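With one protein chain withheld, the remaining protein chains of the complex are depicted in position.
Each chain carries a letter (A and B) given by its place in the written order, and its residues are counted from 1.
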Amino acid sequence: MIELKNVTRRFGDTVAVDNINLTIETGEVCVLVGSSGCGKSTTLRMINRLLPHSAGNILVDGEDIAAMNPEQLRLNMGYVIQGTGLFPHWTVARNIAMVPQLLKWPRDRIDARVNELMTLLDLDPTVHANKYPQQLSGGQAQRVGVARALAADPNILLMDEPFGALDAITRENLQMEMLRIQKQVRKTTVFVTHDIDEALKLATRIAVMDRGRIIQHDTPENILRHPASEFVENLVGKQDRGLKLMSLRPVRELMNPHRGPKRADPGVEGLREEDSIRLALSVMLWRGLQEVSVFNAHGEETGVITRERIIREGA
Amino acid sequence: MPVSRTLQRRIAPNRVIPVLAGLALLVVWSLDFGTIQPNRIVPGTGHGLLSATGWFGAGAVTLVLAASMLLSVLPLGVRYVPLLGLVGLSLAMLPLLLEVFAARHLPEGAPYARSAIGAGFWCLLFLLSLVLIEILGRLRSGRGLQILLLVSIGGSWLLLLRGDGLESLSLVREFNARPDQFEQALWTHLALAFGAVAISACVAFILALKMIRSPGWQRPILGAVSFLQTIPSLALFGLLIAPLSALAAAFPFLETLGIRGIGWAPAMLALVAYSLLPMLRNTFVALTEVPDNLVDAGRGMGMNERQLFFQLKLPLALPVIIEGVRITTIQAIGLTAVAALIGAGGFGAFIFQGLGQAAMDLVLLGALPTIALALMADAVFTMLAASLRPTPATA
Partner (left out) sequence: MRVWLPPLVLAALLCGLSAGMPALEPFFQWVQPDKQRVIYERDSFLFLLQNHLLLVVISAAVGTIAAVAGGVFATRPSGRDFLPLVSQVASIGQTFPPVAVLALAVPVLGFGEAPILVALILYGLLPILRNTLAGLESINPAVREAGLGMGMSPFQVLLRVELPLAGRVILAGIRTSVTINIATAAIGSTIGARTLGDPVIAGLVNGNTAYVLQGAILIGLLALTIDSLFEALERTWDHRFSPQGAA
C-alpha cells in the first residue's frame, strides 16, 4: 500500500504538486492521468525518491520513505519509463538481470529468472537474450523494460508513460499484455499517462490531475458516470462517454444467462464473457444480428446477449 | 511559469565566481607579484603583492576580488552586469599595477635594471579571465559584446604598455630592443601560417572533389593525410631537411630561390602537410552531408547541377568548411612557431632564442604574440562561420 499525505513539491517558486492526498491499495492499478505539466510524473518520481518532496509524507506499507535508504527503496520498486532507458552497452539478458545482480542473487537463479520473465513477456530467450537494445523493435524494447522492472519480483511497479512512444497497434498489444500479466502477478502499480483511454482500460482506479492537484480519484466507471468537474468531463469526452462506459463493462454483466452451461453447437460463433459490451454491439451492428451467444473460457455457451438490452442498459 | 523560473535562476547565487575569486586572492597574496632584475640575465628579487604595489595596490586588488565574490552570492536581481563592469575594468587596468610596481622598486640610475612580471600577476590575469568567461556565459552575451570587450581590454593593455610608465618592464625592453625584428617576425609568421592554410585549402578542395567523384580514393587519401598528421612536427621538419638539401645541392638555382634544407621551404611543406587533414575532412564532410532531400527538392524544382552546387551545396557547406579553416589556421600558427627551429623565422625564433639565452622575457615576447594570433584567428573564423550559417543560430 502506498499513501501520500499532504504531499507538495515546489520547483523554486512554482508548485508542481500541490498538497495531494492519495492512497493506493495493495494489488490495484492506480493510473495518474492529466495533461503534460499537471504534476503526474512528479508525483510518481517522488514515490521512488528520484525527486524529494517539499512537504508532507509518503508511506509505503506504513513506513515513511524519507527515513528509508533510497537505493533499498527503489530495489523493491520496479520502474518502467518512456523510451525504456535500457542500457545500450548491455545485452537484453543482462539488462533484465540488473536488479537481481544488484541484490547479489546466485548466477543460476538469475539465469532462470531471466528466462522465466522473457517467456512471460512473449520474448523468445534463445532469440533475444543476447541481442543489444538497439537491435530490438520499440515494442520488444518496452517488453524488456517491463521484464527488467519485474525481475526481482518487487511489490510495487511504477510506470511513467511506458507506452507513450509506441505506435497505436504496438501500444494496444502491450496494454493487453499488461492486463494479462497483472492478472498473474498482482503488483501494486502506479501508472502515469496522458491518454484517458489507456487509463480507462488499465486502471482499477484513476486519479485525474490538473495543475498539481488531484481533481478526482475514483474507479473508471465512476469517473465516466459522475465526473467531478467540467475539466474531468471534457477529459473523458462528453459525447462518447456512453461508448466508453460500454467498453469498460464485460458482456457477462448484461447477458441473459442459460440455466447451465450448454455444449456449443459446432460452427456457431460468439463472444466471450469477458469481452466488452461495446464489442458485442459492434458485432451485432456489423452482422445485422439482434442477439449473440456468449461462451465461457471452456468454450461452453453460457448465455445470450441482446441488442435491445444493450441499448436499454448498456451505459 | 517560465518567467518565474528565469527570475529564480538569476537570483540564485553563483558558486563559480567565489571559487575563482577566492583562488585568485590566495595566489595573489602568496606568490611573487613581480621581480626586479639588475640586468637582462641575472634572476632578480621577488616581491609579494604588498611589497610590490603597496597598501593601495594590494587593497585595490583585494577589494575587487572581494566585491566580485559578494556580488555573485548576494541575492540580487541584476548580478552579472555590474560584475561584468567590475571585472572588465579590472582586467583593462591590470597593467597599472605593474606600473606602480616599477615606480616603487626600480632603482634610480641603473639603466640595465628592469622589472619582470611574476607568477602572482599571471595567475591573477588567468583567474580574472576565467571569471570574465563565466560572466559572459551567464549573460548569454552576443558575439558583438565579447569582441568589443576583448578589443577594449587589449587596446588598454597596448596603450599602457607603450606608455612611459612601463618602459622598464623587461618584456617591453625586449620589444624595444628589436622593433624591426618583431615586425618582420609577425609578417613571416602570418605569411607562413596563412600561406600554408591557403595552399592546403586549394589542395584539400581538389582532393575532396576527387574523393566525391571516385569513392575508391576515399580510404587511401584520408589514410595518407591522417598518417601525415600523426608524425610529430619536429620529426617531419627534420625528415624534410635531408631531401630538400639534396635537391638544392643538385639544382643550385633552387637554392637562389630560398629552397634549402632549412628555412621557409621545408617549413611550408610540413605546414601544408599538417593542414591537409583538418581541411580535407571538413571540406569532404561539408560537401557530402548536404541532406539528400534538399538536393532532391532543388533538382525537382529544375535546378541544374551547376546551380545546385553554387546555390545549394556550397552555401550549406561553407560554415563547415570555414570551421575546417579555423582549426587549420590555429594549428598552423602553433606549428609555425616550431618551424623556427629549422630557421623559418616567425615568433618561434624569439622563443627558442630566448630559451637558448635563458632570457625569459624574450621567450614571452615570442610566446604571447603566438597565443594572441591563435586566439584572434579563432575569434575571426568563429564569427565568420556564424555569420555564414544559413539559419541564425539561437542561444
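What we mean here is this: a contact is a pair of C-beta atoms (placed from the backbone, for glycine too) under 8 Å apart; a residue touches a chain by one contact, two chains touch by 3 or more.
Since we're looking at a predicted model, the values are computed, not measured.
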Sole residue of B:A58, B:A113 or B:L130 that reaches the chain not shown, by the stated touch rule: B:L130
Touching residue (missing chain; options B:G34, B:G57, B:G88 or B:G261): B:G261
Hidden partner chain, touching residue among A:R9, A:H53 or A:R74: A:R74
Hidden-chain contact residue, picked from the options B:T188, B:N282 or B:T370: B:T370
Interface with the unshown chain - residue positions in chain B: 14-16, 19, 119, 122, 130, 133-134, 137-138, 229-239, 241-242, 245, 261-262, 330, 333-335, 337-338, 341-342, 348, 351-352, 354-355, 358, 360-361, 363-364, 366-368, 370-371, 374-375, 378
Missing-partner contacts on chain A, residue numbers: 48, 50, 71-79, 81-89, 98-99, 102, 131-132, 134-135, 145, 148-149, 158
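Going forward, only the chains that are shown with their structure count from here on.
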Whole-Å gap between the CA centroids of chain A and chain B: 59
